[in-house]
Every structure is written in structure tokens, then in C-alpha cells.
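The structure appears right after this line, and notes come after that.
Yeah, one chain of the complex is gone here, protein chain that is, but the others are all in their spots.
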């Protein structure tokens, strides 16, 4: 198509495009067989189709890690950046182009270890985006090193005698940051819940933090094993304001009522790590969103020159 | 003293040295008149004298900022490092020399902004040291820029129209980190409480995080004004297991009973920022301390060679 | 004509002769404890002088602490104004006339070598009779030290005088001083009054009125008591000028360049750019984002650039260090980005408020891996304004990082420059979000120039994932080694192509050649060129050349160098001196530019550098030139041989 034709094209109203899941699918994902990242990819593609998001207006930003390969497998815009720094990049994208749908994909090392400062501050900025923490409790890409979320005592290549400290709980930490506005947990092996959670996260106006428990059959095949095999080890948070994943009632009989407006209870529920709790821990739609600072009228070049000339007067001799 | 004399000197048992406050005092502090950092310096010197800590076995580590000038004004060992990175340095000191008493002095920008990742992880490592956050709600040294703890709406040189976001609450965030073991708040204008808090922090085996509300008359003279002038705006946490600062009962009549073992209540109390609460929010002596990983027997050069030779066998051809 | 001026501190009598001297160049300074308003006094004096048609260069004297103790030599706070009968391009040498509010701050300036021998000093005399006997003693001792140094000291009862008009003389002495200076330099009092009114326009009218009275008081006192006046002839200049410092020029330059997002983390001496933008940027639809750290600031700027118009980030040395990894990503992923580094003294925290030019090599080579990008250094305050447009355009055209190296000298120096005639084109258009023609790839490198066109989110058909991994034209991760060779070549090619558009720099002095060519970069241009003029006036065959683009280098350097018997750089960074213990030709640490030029041209480029935490003084450069003249060096070598 020539340059002039493409101009014509832009003028067309293409709102009548209908997107199938395939429209969001990039090249075949190169994760290990059985890797939980595959399910998240599928859920994300399903969400995009469900919401009919335009591929060209959607940006997946990631850091470095197995999970951070995510954008390469989407047929949207993607930014595969550097380790730990996905959130500042995503913030920049959103400050510049608030109209874009921005998703951030991070691993547990990426987000909770090297990216910790950006994570804490992104929660506070509360910029409207969906942040996915793909938590396999290990460093996958670099081949099995301890991550902050590795269970205490679990052996890795850097701590062969077992991780020395209790695992960091990302939900608790997130809930401790002033201006947190959406905090949920789901698991990639419960696709219905995963999808429902992504949907709620996307619907939320603000920074939606979703921790996704993710299996890494290559390095931590055992970690989520029990919870995967035994639904009784899983507890679903339920509430009219919470995340509803229809069809799970039968399988997951352990359920607990939790009002996502109650941050104190949210923290208590998040803290206890004896059961795997899935659902919406906290949501507050009224928190200020930082990108609102950017909601400034557009100025033409001529306008700007006028104001600049006026400022020059202050400095004129 | 010649080299050989100094050797003799080392052999002397100098445990009978008695230290006065003056033994810890370095050159005259170059903070502004009325700066709250002065009070913290005095309190620290008092603590050292009270505990009879040897100046040569005490290390003050800091980052960069007005508050980070602290070590220069002590007559102990000091490490005035780079902005935001005091905690890793202190961790290194303590891993290498667990017998030293280590204090860390940070500003709010230093700890909560640029140092956030290290802060979060230092809480988790729970290395035995006293970490002081001198929180004046502003960047002092660089002349009045917004810090994460700047009150919402407060104007600065980078956000002249007022800080856009609600202030980050460092106590809440600290309490959200798994393995937190000691969290307290005090104010430099209440010297008795400040001293008692430092004393308790020093007594605690683990990472003692103390947020000190600190006046900056130069840039934020108004921020703590009301609390300074009106003791009724201050609430003291009290408990037999808490921090007792005798002599304050009359002045500070607002008191609330809080068991520092109760983390849930601690979080609730920390969250509410309508009153200034001073006291011990949380303490748990049983959390694992990371430097215990370093408690390894010392090996002589010959020992090491023996083991190394043994290892060589695996690689021998 | 015999002078009646007392040379040792004493208030002069009212009946005396007044000597008027015409000079083409003179420096004045006002020093005080911090908070006493010396800077305001000097700013007004400088602005009026500029308006009257003098060349002016103003530089602030800033103590290291926020609020240093009063009456301490290290606490000297103030301002220095250099006046000239033609354009003034640098802070000059020592001060000729100083007004000091106490003897201690003056001692501070004296001990740093800030005052010229024989300088005239107007010193507040109240300390002589201060109730605190310690202070009296200090004052006497101080006076003695100053007197021994040979200054012409005039004791002035400033406080006493001011008390006739105001209750708190701490808030008025500066205007009294302004009055004295106005008399001494024959400033147009109406203009001074006007400038005072402008400076205090945000305060109550009574403030201006009171300040006018203090001004007049100082003027009258000087007229009654002082015996020296100076005339610095003025120029006729029709073109309108602006007076501001380099950081203000960068801030307004960023606006003129159409930049709309400044991501930063505070750091001296860069921060004031964001203070300025914080005040005004929203009026242009712009945003200052103060990030949690310098890494995030770079990340936000890159994210914003990726999604649309080029953004920028601004910092100083320690912040540059933190941005290193992100710069590599922007270069690899070909995301335009402007980075302003306002250099200060290093390494590490170093000398935060002082000037140095020692980030050059780190700016050029700091990123692990081969990371070609552009480095440009403005040399004047005017260039600080214009460089921002250049930087944005080059960053966007080449899809790469452009590092702008300013420094503390430019950041805080104030001087007039021709008012720019703003063009809309400087701002660049808003990015076009059009569908991408079929078959176009996100890195469709032009094989000759390496340039390609980027796709922005929103452009249908352009969906792709940018990555810091080695990648091919379609931004697919490269598993094949030859792809990396090709992409590396393309990223490098852009610089060579850009270099071909640069012109060989002009020689200041004698383009035909001569004994010595001095090469400089960045803020030292004014001082170097002034030194070269003076040296040429002495008959030395010296010329100079200033380099604006450090990466890529401009063409023609080797040819120009070949016309001179010797080439050397003059820089504010560290170099071992010849003859230092153990130092050899191979292992000598050299001025950073000289290093670069040696590698590029294979000419034996020598260097003379200093890291004194202050801008270079032209007179010191002249000395260095004399020492480094090939003939002088030969003579020195000869003398050494003779001694053996």
C-alpha cells in the first residue's frame, strides 16, 4: 500500500472490525511444555477478544525472564525491556498515551526482587494499567535461583541448602502501600478464575495488581502440586463485589466471604499462607490516578510560541 | 606511637574505658539551626554512652541527604555512601563483621524513594541493625522537592501546584513486608521518647526500623507544627512490652494501649494518619535473621587448602 | 594623582578626590552569609548592566550546606558579576571590587584565590564594635589577614546606615550595597529602580518602595564617601536579548523543541531545570515526572518516547551512572531519547555544586556492549537553549539516544544572549498515528544510512515487540549470528551517516596554522577563546577550536591539527601531569577529550586540565598556553638537559 493509500486507510472507520482470539496470537510460544505461562497467554488473548480491544491500541510491557517473553507471543504492540523495569516503561507509555490499554507482565524476580522499588511506587502512582505478576517462586530463565517468593527451605542453585528466609508475600506488601487500589490473586491452572480476574483487573480504573500463581514444571514442579491436585487446599474469596468465576463452585468448595472494600481483612487473609486464596482482596475505585496529572489540553505550536514569548519577557534586557 | 607500640596497645585490656557523650561527638554538625537532625544526633550519642558502646566498634552508615551527613558528626566509624544505598552497605558490614554495632541513617527520599527496593528487602533480611528514617517529608539537601512522604497537596519546587498523591506511609509499608521484626515511630521533638525508642531498637535482635518524624525548619517549617505545639494531636502507644518513655505522661495525655505482638492492630494503627502515633507498633524477636547464614566457623589457610585439594580431585585428569 | 583612599579598613572621610577609571572589563562580587540577599543585589546589578549595554556574566557563589553557620569562611554565599565593554563569555579571573557583609565570608573568598591582589573591598564595619568580644577579635584578625594580602579595604557602616530606613537591616543591606555599586559604576538609577520593582513584583508595593529608599541611601553614601568610580563602556545593541542561566535556557529550550515530558529525579546541579519546568511546563501541555529514582526516570522517558514524541530525562553524574542500563536498551531498541547531563565534580558524590567536565568518556563509552549514540555539548548559555531542539530532532531522526553534556558552569552562569526567533518547526509535529503499509518492518534499515522508521502504538498493522535482545528487521529475536553483525552495523552506520552532515569546526585565530592549537569542548569555550585572544595579543601563535559534537566527531580534525606544531586540549577534568612520578606516555591519564582525539586522529594531542571545582580562569589558561608553547617546552627540556 502506498503512502497516500495508507492515509486513506486511516480515514476509514474501522470500528466494524471484529477480532477473534487468533487476531491476538503471535508466533508459537517458546515456553516449556506444561509451563503455566501458556495458560496466562491464552487467558490474555481471550480477554482481548472478549473486550474487543484493538491490537494496535494495546501494549504489553515486560521485563526479562521466561514470563517476560510474553509480548513476543501476542499480536499487539509489545515492549520487552530490561530486567525489573517494566513498570516505569509502562508508566511512560501511559503518561504519553492515556488512551492505550497497557498490560504489564513480570516474573517474581523481575517484580519483587530487582524491580521492587518500581513495584512499590507503581502501586502508589496508581496509573491505569493491568500488572500481572507471574509467580513461579523461582528464577526460571536463569535456571533455578532463589526468588523472594521461593518457599523457605526450598533448594535452588544459589541456595542449595534451601532458601533461608520465609517467602515474601507480594499481596501483603502490595496491600501495605498507600494508594493501592486493586489487589487480586489467581492461579493459572484455574482458567475460569484466571480469566475472570483479568477481566475485573482490566475493568478497574487504576493500577490493578494481579498475582498469578504459575507452575514451572521445569524447575519447581512440586511447589503448586498439592494445590493443583487438591482443590480443597484452595479457598475462593467470594462477594457480590468480588470476582465471580462461574462454574467453579462444584470443584472449589472451600469459599470464604470477603468484602474487597475491607483492607484490614484483606491484609489478614493475604497474610495467612497456609491456604492458597484466590480472589479479589481489595479494590477502591476512588484512589487518585497519577496519569490524571497529564490530562492537559493539547497546545498547538503557535500557542506554545505565544506563551514562550510571554515568558521571554521576564528575561528580556 | 610506633608500630610495635601499637601492637602492645592492642594487647591491653581496655574494657575499663568509660565513655562519656563527648567521646562520641565529632565536629560541630552543619545542619540548619532548629533542624530536627540535631536532636537525633544527640539522642544517638546519648544512647551510645548509655550502652557504653565502643566508638571503634560502632558504625554509622548513611546515604546522601542532609540527614545522611550524620556519620560525619559522630566520633565512631562512619560510611557516608551514595543516595539510597545505605542498607546494602550496612548489610555487607554486618555480614562481614557481625560483632559490630551498626546504625543506618536515611532520609525519606533516600529510604522510601530511591532506596525503596533495598528498604523492602532489608526488612525481609532482618539483619541485626538499627535503621533510622529521618522523615522530614521533603528533600532537604537538594532544596525542597516532593518526597514520597510529602503530604498530599503540599507544594514543592518540582510540584509547585502541590503533591498529587497521598503521602506514602512508611510504617504501613514496612508492616506489609514478610519477616518485619521491629517497627516503631517517634519524633525528634520528644527527646525522651526518641531516646527510649532508640534504646529499644538497639536492644532488639534483628532489623529495627524506626521512623523519626523530623522537622525541617528550612523547607517544611509548617508540617509538624501542629503536632509540636499541641501534644493532644499526638497519641502514645503504650504496653508493658512497648516503649516506655517516663516523664511524658503529663504532657501527652492521649494514649492508646497496643500490644506490639499484634500485627493486624499495628497495621490499623499505622494506617490512620489523622493523629501522630508514637511508639512500638510491632516486635517479633523470633524472626530469622539473615546474617545467621554467615555464622560459619573460621577456617585457616591450611584448612582451606586441604578442602580445595579435595575438590580438585573431582576435576583432576 | 595621589590617591586618598585608605588602604586599610577605615571609613573614608567625606572630603576626598574621586578617581574615575575607564576599563574594558571588571568583576564585582557581593558576599554575605546565606539569606542576606547578596544574590538578589547582584542579579539586579547584572540585569541593569546588561540592559545598559554591557557584556555581563554572573555566577552565584553557593556554600555547600543548605544553611551554613553565619560568619564562616566556608559559608560564603553571594554572587559575582563580570562586566565588559563587549560580550562577556565567561566568569573571568579574580574579582576587582567586592562588597562583603562580614570579614569571614571575605576571608573564605580570599583563601580560595577569588580576589585580585589590590582589589577594592567594601566591608561592613559593624563587627568592629560588636558586643561579642570574640567577634571583635575575629574581625581584627581577619582585617589583618586581608590587609596583608594587599586589598584596598574600605570599611562601610552599612548596618548603621540601613537602620536609618529599616528596623531589620539584614533585610536591606543588599539594596544599600546595590546603591553603592550603582554609584561606583555609574548605573542609571531609573533602570535600577525599575529592575527592583520587577524583582519584587510579587511582594507588597511597600517592599519595592523601601528597597528604593535603601538603594538611594547607598548611592548617596557612596557619593559622599568613596573615591573610586569605574566606567565600563557600553555597546549599542539593537537586537533584543534575554538574560538567564544555562539551566533556565535548557528548560525553555526544551519547550521550544516541542518536548513534552521531562522525567527526572532531583540532583544538583541539574534540578533547577525541573524547578523551572515545574513552574511553567503545564502551560505548554508538558509534564515533569519526578520518578522514584533515576532508573525509573529513564524508563518513563523511554516508555513515553516509545509511545510517541521523544521525551527527555535530566540528571548529573551519579544519575547518569544509574541510567546506564536503560540507555543501552534505548540504543538497542532504537527509541529516541534526549538525556541532559549537567556535569558536576566527580567521581562519586564528588563536588556536587562545582563544575567539572569529567563525564565525557562515560557518556561516550559507559554502556556495556557496543552502543552507538550521539553526544553533544553546548558551549554557551545560548547553545543550552538551542541544543534542545537539535537533540530532539537528531534523536528522532536517528532513532537513538542523544546525550547533552552541560555543566555546573553553564547551569548557574547568567548572561544575555540574542532573543531567539522561535519557529514552529522546532517543535516537530505531533506523531502521526496512521496504519502501516503492508510489508513494512519496524526496523527496515536503509542499508546505506542505517535509518529506519519506527511504528507507534496505535498504528494498525505495525504491531511488533521491541526488545533489547539482538533482533532482526522485524524485531524478531535473532538466533542466527549473522543477524547480530548486520544490526550492529546498522546502528553504527547511523552515526557515520550523521557525521557526514557535520561541518569541520572553525578555527578561532589563524586557520592557516601556527605553533599551538587549543581544543576545547563544552562550557570552557568563552574562557579558552578569551585566553587565546590575550595570548595572541602577547604575540603567541595560538589558535583554538571548539568541538560541539563529541559523538560522532566532526570531519576535518586531523587536517586542521596537521597545520599546527602542537595540539592540546584544555578541559576541566583530571590528567596526570608530565613528569609526575611513574607517569609515562603510555600510562598517563589524560584529559578526556585529548584521549578521544588521539585515538581518532593519531595526533599527539597534549592536555592541560584542572579539577579545582571552579570554571577555568582565562589568565590561568594564558599561563598554561605560555608553558605549553612548543618553543617553551623545548626550552624547558633544554634547561633540564643542561642541568644534568
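Each chain gets a letter, A, B and C, in the order it is written, and its residues are counted from 1.
Here, a residue touches a chain if its C-beta (ideal position, glycine included) is under 8 Å from a C-beta of that chain, and two chains touch if they have at least 3 such contacts.
If you're wondering where the values come from, they're calculated on a predicted model, not measured in any experiment.
Novice: Looking at the full complex, which residue from C:16, C:111, C:140 or C:171 touches the chain that isn't shown here?
Specialist: The single option touching the absent chain is C:111.
Novice: In the whole complex, not just what's shown, which of C:333, C:411 or C:629 touches the removed chain?
Specialist: C:333
Novice: For subunit A, which residues touch the unseen chain?
Specialist: Interface residues of subunit A facing the absent chain: 28, 30-33, 35, 64, 66, 82-84, 109, 113-114, 116, 139-143, 145-146, 148, 157-161, 218.
Novice: For subunit B, which residues lie in contact with the unshown chain of the complex?
Specialist: Missing-chain contacts on subunit B: residues 1-3, 5-7, 9-10, 14, 26-27, 54-61, 64, 71-72, 74-82, 85, 87-97, 99-100, 117-118, 120-121, 293-294, 296-299, 301-302, 304-305, 307-309, 311-312, 315-317.
Novice: Quickly run down the residues of subunit C that touch the omitted chain.
Specialist: 64, 74, 111-112, 317-318, 320-322, 324-325, 328-329, 331-333, 341, 343, 345-352, 354, 356, 358-359, 361-372, 448-449, 467-470, 477-482, 484-485, 488-489, 492-493, 495-497, 499-500, 552-553, 555, 557-558, 573-574, 576, 580-590, 595-596, 598-604, 610-614
The working rule: only the chains that are shown with their structure count from here on.
Novice: Need the most distant chain from subunit B, centre defined as the mean of C-alpha atoms.
Specialist: It is C.
Novice: Nearest whole angstrom, what separates the Cα centre of subunit B from the Cα centre of subunit C?
Specialist: Here subunit B and subunit C have centroids separated by 38 Å.
Novice: Between subunit A and subunit B, tell me the centre distance in angstrom, where each centre is the average of that chain's C-alpha atoms.
Specialist: Inter-chain centre distance comes to 34 Å.
Novice: How many angstrom lie between the CA centroids of subunit A and subunit C, rounded to a whole number?
Specialist: About 44 Å separates the centre of subunit A from that of subunit C.
Novice: Which residues of subunit B are in contact with two or more other chains?
Specialist: Subunit B, residues with two or more chain partners: 113-114, 116, 148.
Novice: Mind pulling the subunit C residues that touch 2 or more other chains?
Specialist: Residues 282, 292-293.
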